[in-house]
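Notes follow the structure.
A protein chain is absent from this complex, but the other protein chains hold their places.
Here the chain labels run A and B in written order, and each chain numbers its own residues starting at 1.
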């Protein structure tokens, strides 16, 4: 049995953070939360998303897995207003997710989860950590997009830097410690990332939300923020690009 | 002589309901109203539109016919704000419609109406009738569009249903009688329609407007609603699609 009731914007948040990276997703549903973990087709990024049961108005379920086509799910949820109540129910016999928005009942075929992997979240030793406002971060990423396809993130004791370099032009977003929400690093750390991927990861964060970035030297970065009025949490991992020079 | 003065939004409404179905239209102008009746190029749908003379600020005319290119008329009316006054005048010698918006005077060549048909509105015996809010209806139609190209409309004594079925997914919008503005049918009736056409017919209705649908068994449907602050009335006829199974 899986039968929940939730405001549309919780599901819209879930879709916004997931769909830029992956299309077919396995939802792991338990008594406490709905979670998903998936790796993008190019194996460059991983997303881990969990939304606790108290983000839902009603929440009755046993442990189960649902294979969801995110594009299809997104097109259904576009029919609902943000504040509208949505009922989700799993019909096991038909293997359908029944989505009810007002008088509208949409039965959606589920994907077979048999072959879908359960990626492990690697244990990373990332000495740098910054907490920064999403709007600051996206301004830097947008500026970088027009001159390069990769950017360098650097953390020092007293500043966080995002740097991109094109043939002739540069972008440098350096934020001193006192203008950040938080910054801590035991040493100077620096890694290089694909701008496309980094941009996809942060594009669903609300402008005023805080984003936490964990960083090492030529190591993956771990990017975290809250969704669904802080009742959901997203963790992205992004593999570094190796500097060619 | 044809010389009228009217708020731009009355003409914008007229354009919005007509242009999804037909491009070249014959306006029939009389002392009481402006009306048009046209069949779409594929002969699947008919539109009948009448706007009474009291929708106009000034209205002086004799009986006449004007052949209008709706695309051209639409591009002119986009220059006016909804609340702006527009003067229309027929110049018989030049065979032009003179459209005046503020200081702007636009002379538009008219189409020869000689070959244009006067389609008859067929007499249909449609036992089912529902009155439903446009926004409910369009949510159902939009949901159906992504999974199929046709939808079934059913009326029973106590409910109205819009149903679409794809290869694996279904959309079911069932509205019980007490959530409808009105419902009356002597028997269960059901017909199948093209979603494209049905969607075009209702896409110009304002969200809060009431739409009346008349239905029979494998018969055309008649869809009606008001425009121009209820001083205009639209009737669409849409031929059914025959179920292949």
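Definition applied: a residue touches a chain if its C-beta (ideal position, glycine included) is under 8 Å from a C-beta of that chain, and two chains touch if they have at least 3 such contacts.
Everything numeric in this text was worked out from a predicted model, so none of it was measured.
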{"item": "Full-complex contact with the absent chain, from B:39, B:64 or B:79", "value": "B:79"}
{"item": "Residue in contact with the excluded chain [from A:143, A:192 or A:210]", "value": "A:143"}
{"item": "Residue among B:108, B:131 or B:179 that touches the chain left out of view", "value": "B:108"}
{"item": "Contact partner of the left-out chain, one of A:169, A:182 or A:243", "value": "A:169"}
{"item": "Residue numbers in subunit A that touch the chain omitted from display", "value": "136, 139-140, 142-143, 146, 168-175, 179"}
{"item": "Hidden partner interface residues of subunit B, rising order", "value": "72, 75-76, 79, 96, 101-109"}
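As a convention for this text, only the chains that are shown with their structure count from here on.
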{"item": "Subunit A-subunit B separation of Cα centroids, rounded to whole Å", "value": "44"}
